[in-house]
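Quick one: the structure is below, and I'll ask about it shortly.
Of the protein chains in this complex, one is absent; all others appear in place.
Read from first to last, the chains carry the letters A and B; within each, the first residue is number 1.
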Amino acid sequence: MSEFLSMGGYGLYVWTSWGVGVALLIALLIQSIAIARSAAKEAEATELLSPRRRRRKAEAE
Amino acid sequence: MKPKRKRLFIVLIGLLFVSAAVGFSLFALDQELDVFRSPSEIAEKGFPSGKRFRVGGLVEDGSVSSEGIVTTFRVTDGAHALTITYDKILPDLFREGQGIIALGALNAGGTFEAQEVLAKHDENYMPPEVADALKKSGHFKPEGGDS
Partner (left out) sequence: MHRFANPTRFLRLAAAVLPFSAAVAALCLGAGLVWGLFFAPPDYQQGDTVRIMFIHVPAAMMAMGVYAGMAISSAIALIWRHAIADLIAKASAPIGATFCFICLLTGSLWGKPMWGTWWVWDARLTSMLIMLFIYLGYMALWQAFDDQTKAARAAAILALVGAINLPVIKFSVEWWNTLHQPASLITMDGPKIHSSLLWPLLLMIVGFGAYYLTVLIFRVRAEVHQRRTRMLRMAQADRHAAMQAAE
């Protein structure tokens, strides 16, 4: 196991590369999902303030 | 002309101009960007000592010796060889037959005193067993055909 971790003496370089690479990819994915969610919510909320939308809703009821 | 066609035209003309400009500057750079010299060039043209430049070639077989922290080796391009001394830690890829680039200057005795030695590797990747098998069957292309 420690032999695997040491990567023939290059463990620091190999693990830092993979660690930072994977961490950046995960962070970008999470941030993208978060902005997609918050943007959708904001658009929804803004639409509710629109009189046209309110009227249409009232007619449906 | 329809506006759409006109915009396409403008973009294409613009790209043509920019690529021409970049092409010319690259061509100009190409003359200047002399990245490293070969031992033959140094042997034939002669080079003033003390002037910093880069030299590239293959580490000659059996030429590496070290005395304390100073490593002495010869770098060759097939026709000529140059003796290089280096007093820092060599990169892990440094070995006989390996392509290297050294930055430094010639001393009065004609020896190249390197301040930096970088190892070059080729574009082939394979496991050690495959390399051994290729070497045995004589199909192994040695390093540095291009360096």
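We adopt the following convention: a contact is a pair of C-beta atoms (placed from the backbone, for glycine too) under 8 Å apart; a residue touches a chain by one contact, two chains touch by 3 or more.
Because the structure is predicted, anything quoted here is derived from the model rather than measured.
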Touching residues on chain A - with respect to the absent chain: 4, 7-10, 13-14, 16-18, 20-22, 24-25, 28-29, 32-33, 35-36, 38-40, 42-43, 46-47, 49-51
Listed in rising order, the chain B residues that touch the chain left out are 4, 7-8, 11, 14-15, 18-19, 22, 26, 30, 33, 35-36, 56, 90-94, 101, 116-132, 146-147
